[in-house]
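One protein chain is absent from this view; the other protein chains keep their places.
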Amino acid sequence: MENIIGDRESSTSQNEPENNWRPYFSFSTDHKVIGVQYMVMSFIFFLVGGLLAMLIRAELITPQSNVVDRPLYNGLFTLHGTIMIFLWIIPFNAGISNYLVPLMIGARDIAFPLLNAISFWMIPPGGILLLSSFLLPNGTAQSGWWSYPPISLQIPPGQPINGELIWIVSLVIIGISSIMGAVNFITTIFWMRAPGMTFFRMPVFVWSVLSAQLLQLVNLPSLTGALILLLFDLNFGTQFFKPLENGDPIIYQHLFWFYSHPAVYIMALPAFGIFAEVLPAFSRNPLFGYRSLAVASLGIAVVSIFVWVHHMFTSATPSWMRILFMVTSMLVAVPTGVKAFGWTATIWKSKLHLETPMLFAMGGAAMFLLGGVTGVMLAAVPFDIHVHNTYFIVGHFHYIVFNTITMAIFAAIYFWFPKITGRMYAEGWGKLHFWLTFISANLTFFPMLPLGLQGMVRRISSYDPRYQGWNVIASLGSFLLGVSILPFIANMLGSWLYGTRAVNNPWHATGLEWTTTSPPPQDNFDEIPVVKRPPYDYGDPKYSVIESPDYHQPEH
Amino acid sequence: MVRLLDYLLIAGCIAVLLLVSHWIGQLAYSWMPLEATAEAQKVDSLFSFLVSIGTFIILGLVGMMVYSVLFFHAPKNDYSEGHSSRGDIRLEILWTATPTLLVLWIAFQGFNIYQQLNILGLGQIVHLHTPLKSEPAYAVASNDKPKPTSETIEVFVKQWDWSFRYPNNVTSNELHLPVNLRTRLNMHAKDVLHSFYVPVFRLQQYIVPGRNINLVVRPTRTGKYTLKDALFSGTYFALMDANVQVESLEEYNQWLTKTEKEPKTRKNQVLAEYSQSPKTWFKSGWYTVVPDQRAITQSALE
Partner (left out) sequence: MNRWVIYIDESPIPLERWWRYLPNWLKRFLPIRGGRPEDHYGKSMFGFTVFLLSESIVFLSFIFTYLTLRLTHLQNWLPPGVSGSKLSTFVIINTVVLLSSSFVIQPAENALKHHQLNKFRWLWLMTICMGTYFLIGQGIEWSKLDFRLSTGLLGSTFYVLTGFHGLHVITGVVLQIIMLFRSLIPGNYNKGHFGASATTLFWHFVDVVWVVLFSLLYLWQA
């Protein structure tokens, strides 16, 4: 990348960091603004979903049902799951991908900027619509985020506007936004790369986004179809899923899980991509086995299309189907394992720097091992039959969505914070946030594994008193988890407004996004770069520096 | 000489890891509830096997990460490179092929146990008697000769209780099973999807309304256990626990005759909560399907 100005010459960024908040509340078509809009909005929904989780854990700290009444509890876990998946992780991933992908491939913007803005602006109304169902006289949807018929079709008689209908409509709106986003990202990655940026010079994060968005494209319409049919059953008297009227609820399960299994990879692949960006930067090693990890991203996406029945091992599925999908579900562990081994090899014989992004990335990668291993266990049919719909599953997937993906999200926020805002965050507060989160995440979700093995079923608000011990630990852990977000919010707000100015490349990282200013100018690069070297080029002297002690201090 | 030491060290670490994994795999048996059927023992040994492999992987990789943090920490301002190796083709092939073989081996073990469950009565038990022309497909896939059972108990599940009808038309809301004998459970759901789940049997199966789902159990250990509904089925779903009593054949017959003479209905918790909801901090008052007001056992007669 010869024609990019090295940032050793200047000790602060060329660009003035903007504290102007106006663009972020406007209809902008700049992918950087839209990216930040997605990220901040989804974080707010994360807090709402977290609040619902606190209520759930408060209920579960005692065996009796004494905090909320039963319909409200059912509404709480339904909305907690729905919000966390469709309004936190998936939109946040859309946001970070929006921000980074054009910069990483050397483009000035995303392929269809207007479509991008429309995709974003569909989500706040969808989310607010979903939350507004709390105000209905008979409340929200109350059948879990799966909304299986026929239970989800049991609505208060004579009330066509009910929580379930609102749930379906808001999910359809969010789904349409996601499909438009997928079209955008895939076109961007195919068409907008800088000269010389071949597929195998793209960072693994871009490969991950490509794989995740291909999955969105192919699988999300199945959920849309399922929801439309459910809506017709709910409101228009059709009988697709009504078993007592010749319908077949198992069809819904197939259509639902055909999307929702790849959905977990849609959430996880960008997180894996984030690990692949952060780990090399802080270990000063190239990413070990770059090509394998790039191809593994696509491999995970392709195999994950063929595993969905493992959510239906105890349903009315025939034996041959169970065995077939056991084999495919086991196979998806192979490319995932390749990634995990690659990360570990990257930090082996390295020069480690343990700043906050690295702590989150390593903590996330380590906890992913437990989440992934429990996942491979669940692929074995006889074992899954025992723990299906118990807290073992809840523990497994929270180890993935919180302890891996959310940790990766925090790693990404800290890592790219200087680039996005032009300011450095406060390192001490970041480390405090990490340790609180790491400890409380394990305290909260680890106890769920033994609870499930012992037979505690999920989605219940009262339980047999012999399960109380582990539940108390999990609940206390979750309250600590709630508290742990406070230093993060303080750090973000404080640093964005008053932090020290950041240089172009505070981490001495490779990647095209680090060659432009912090924050980047409107059209990203003064000149579109011409790429001639592979990614993770930590052997290049330009990146291999001994910095002076006052490197991060502003000149004046 | 140094190379040999390296290999010895690696071999030593792997040996230690294997020992620790095996030990934790043995511990895993104690994490499961007690085993009340022969199938449960098989499932537990599969679980122990999986835990051993998982422990090996987790400890190995986390161990490497911890080692890296301890011994590869760089001085604060030193951003020079670690090493320039971008990968190692042979290592990458090794760690792609080995996990593939490993997971296929695990799948094979899982399949074996699933088949054994078949022989012992679990696998082929799920006959879905749907009004299908293509029904034979299911029968062909599984073991064709149905295992002889001592008797059949009809299981009725609805929102929100379980009821059972025994061969002499005795109904109850407790499931009694004679030990060491095969009993067929013929399950019917009235309204929504439910799931028959007895943790100590390691047995779970969804029950779809309108379909006749039956399975065979052969408990091997007497005692009092719990049957739960594991699939979310509405407002009072958490209250759907039923008692399972496994007893000797004489006690079982005694109980049948006694219950025929004096049918026992236990207090219906669901109705109690429906009429007088417990005190909670937040009350929503949202809609709920009305629970069946009749005595629990009566609905089993339909």
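Note that the chains are named A and B in the order they appear, and that numbering of residues resets to 1 at the start of each chain.
Everything below uses one rule, namely that contacts are C-beta pairs under 8 Å (C-beta built on N, C-alpha and C of every residue); 3 or more make two chains touch, one makes a residue touch a chain.
This one's a predicted model, so the numbers in the text were calculated from it and none came from an experiment.
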Residue touching the undisplayed chain, where the options are B:L19, B:L34 or B:I89: B:I89
Among A:L130, A:M197, A:L331 or A:V545, the residue in touch with the chain that has been omitted: A:M197
Residue in contact with the excluded chain [from A:T29, A:T62 or A:T224]: A:T224
Options A:G247, A:P270 or A:G477, residue touching the unrepresented chain: A:G247
Where the missing chain touches chain A, by residue: 107-108, 111-112, 179-180, 182-184, 186-187, 190-201, 217-222, 224-226, 228-229, 232, 236-240, 245-248, 251, 254-255, 258, 290-291, 295, 531-532, 534
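Methods note: only the chains that are shown with their structure count from here on.
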Where chain A and chain B are represented by their mean Cα positions, the distance between them in whole Å: 29
List of chain B residues in touch with chain A within their complex: 31-33, 39, 42-43, 46-47, 50-51, 53-54, 57-58, 61-62, 64-65, 68-69, 72-74, 76-88, 91-92, 95-96, 99-100, 103-104, 106-107, 109-111, 113-114, 117-118, 123-124, 126, 128, 137-138, 141-142, 191-193, 195, 197, 199-200, 202-206, 208-211, 213, 226, 228-239, 241, 273, 277-289
Contacting residues of chain A [partner chain B, same complex]: 55, 64-72, 74-75, 137-139, 142-144, 148, 150-151, 154-156, 159, 243-244, 249-250, 283-292, 314-316, 318-320, 322-323, 326-327, 330-331, 333-334, 337-338, 340-341, 344-345, 347-354, 362, 365-366, 369-370, 373-374, 376-377, 379-383, 385-386, 388-390, 450, 453-455, 457-464, 508, 534, 536, 538-539, 543-549, 551
